[in-house]
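Quick notes on the structure that follows.
Shown here: the complex without one of its protein chains, the others still in place.
Letters A and B mark the chains in the order given here, with residues in each chain numbered from 1 onward.
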Amino acid sequence: MAFRVVHYINQFFANVGGEEMAHIPAELREGKIGPGLAFETAWKGEAVITHTIVCGDSFFAEHEKEAKETVVNWVKEIKPDLFIAGPAFNAGRYGYACSNIALEVKQQVGIPVLTGMYVENPGADYKDKILIVPTANSAAGMRKGAPMMAALGLKLMKGEKLGASCEDNYMPNGVRVNFFEKERGAKRAVKMLLNKINGKPFVTEFPMPDFDRVEPGKAIPDMSKVVLGLATSGGTVPKGNPDRIEASNASHYGEYDIEGWDSLTADGWETAHGGYDPVYANEDSNRVLPVDVLRQMEREGKIGKLHRYFYSTVGNGTAVASSRKFAEEYAKKMLAAGVQACIMTST
Amino acid sequence: MKSPHRIRIITNNPLVVTVLSEYYTIEYYEGIGYRDILVKVRDLVYSGYELLTHPLAGSVKPNETMFKSIVVGTDMKAVEIEHCNLMMNAIITCDKFKPRNVTYSDYHIKDFQLIDYTLLCGALDFDAIAGLSKANINSY
Partner (left out) sequence: MKLELGFIKINDVQFSNECAVKDGILYVNPEDVKAFVYDNDDVKSYIKSINFDIAKPGESVRITPVKDVIEPRVKVEGPGGIFPGVIAKVDTVGSGRTHVLKGAAIVTAGKIVGFQEGIIDMSGEGAKYTPFSKTLNLVMVAEPVEGTKQHDYERAVRFAGLRAATFVGALGKDVEPDEVKSFETYGIMEGAKLFPELPRVGYVHMLQTQGLLHDTYVYGVDAKRIVATLINPTETMDGAILSGNCVSATDKNTTYHHLNNPVVAELFEEHGKSLNYVCNIITNENVYLADKQRGSDWAAKLAKLLDLDAVIISEEGFGNPDADLIMNCTKQEKQGIKTVLITDEYAGCDGKSQSLADSDPLADAVVTAGNANMEVVLPPMDKVIGMLDYVDYCSGGHAGSLRPDGSIEAELQIITGATNEMGFNCMSAR
């Protein structure tokens, strides 16, 4: 008996259409479509794709909960040996969908899952949670990527022990696995050193933990003339969360006017954050974003002026790439408005 | 140069007390664990006492030996961020070693005390062997 596989792809790879068809809801089809053929070729009859799920990328992004429920129910019914999504290459929303749906299936159904994409695809932020095979950044990389995904998928279905990331071709997922290289460590060290000296590419065998440190700005000797901005990942929003910032894995940020507010009181403000007990933040949002204290300092002349707008998102599980994008955007807005310093609060 | 002045040894190792009390200021915590010593020293370092020896000295792992001696300064100074990080990382490192559930005999316990003592002596340039002889500890 061959292993049975369910494959998830988007509208584009199902040949339904491009961006104009991205709104199509998830549908279940029998057999393989598009990239599924490449997997089956590599499996040589050991595994077959019994079903393909086709879902528009916009649909998934806009109806994530619904899409997940639908897909999970189908997978529960079909009971495959593997759920495979993509590969998504560098398509951001497709990558996001592949990783999220794979994670959902893993958590809800408990079968092995796998996806593949370009390492800089925002969906690759999930590499510690699900196995992701690194691929090229365009569909031209299918020929190389599909057999790698197929090989790893087969290994998972057979229940074989997972080798090191470089052996079994998945993105390093924070789990260190021993294996034997062909050359001894000292020889590898000399080779790496020669590459480093000669400006050639080399890959460290142990990447140092990535703290993504940011150099602090220069100290401001006189704050009394400064326009001070505020930003937070603590999810502070006007009551009712008008921009519908998600409780986790936020897809956007909000810009909020505090003109006339002397303090972020409970009648006007709350938190959208789903990662901590919101009771104390909802009681008094100054606990997350200290507008009350800053107003006082404004009056005392300790700071020049508090900027009229603050920027807020939810840091709970939000992808680093998304956070970076938000900040790049609102930092420009702040600069344009003459903000000279900013306090960023987290929770 | 390492002087016995202006330093104090934070330890849970009775052998250190027996041999070194004559020469150094020692804060002895009887019966507390390896990690407890790390936490005590961390708190001192966070409040501005200088850290003088590496908290993870020795290759005997934190889930193996129960003894730990660390040297700090006697004067409150400016907080050293590097040393704070060192203590924080030491505790994180300590916590990743899973408990081994081994019951040690006196013989093992004394050997653990001895190794901690020699690591400390190595750090302080104190003659470990002479110290043991002078304290009349022969067969340890």
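The criterion applied here is as follows: a contact is a pair of C-beta atoms (placed from the backbone, for glycine too) under 8 Å apart; a residue touches a chain by one contact, two chains touch by 3 or more.
Only a predicted model underlies this, so the values are computations on that prediction, with no experimental measurement involved.
Of the options A:P209, A:G240 or A:G260, the residue whose C-beta touches the omitted chain is A:P209. If you put the hidden chain back, the residue from A:K196, A:K225, A:K239 or A:K332 that touches it is A:K196. Of the candidate positions A:K44, A:K187 or A:R299, contact with the unshown chain belongs to A:K187.
As for the chain not pictured, it touches chain B at residues 2, 51-54, 56-61, 64-65, 71, 83, 86, 89-90, 92-93, 96-98, 100-105, 107-108, 111-112, 114-115, 118-124, 128-129, 132, 138-140.
For chain A, the residues in touch with the chain missing from this view are 164-167, 172, 174-190, 192-194, 196-197, 202, 204-211, 213.
The criterion applied here is as follows: only the chains that are shown with their structure count from here on.
With centres set at the average Cα position, the gap from chain A to chain B is 44 Å.
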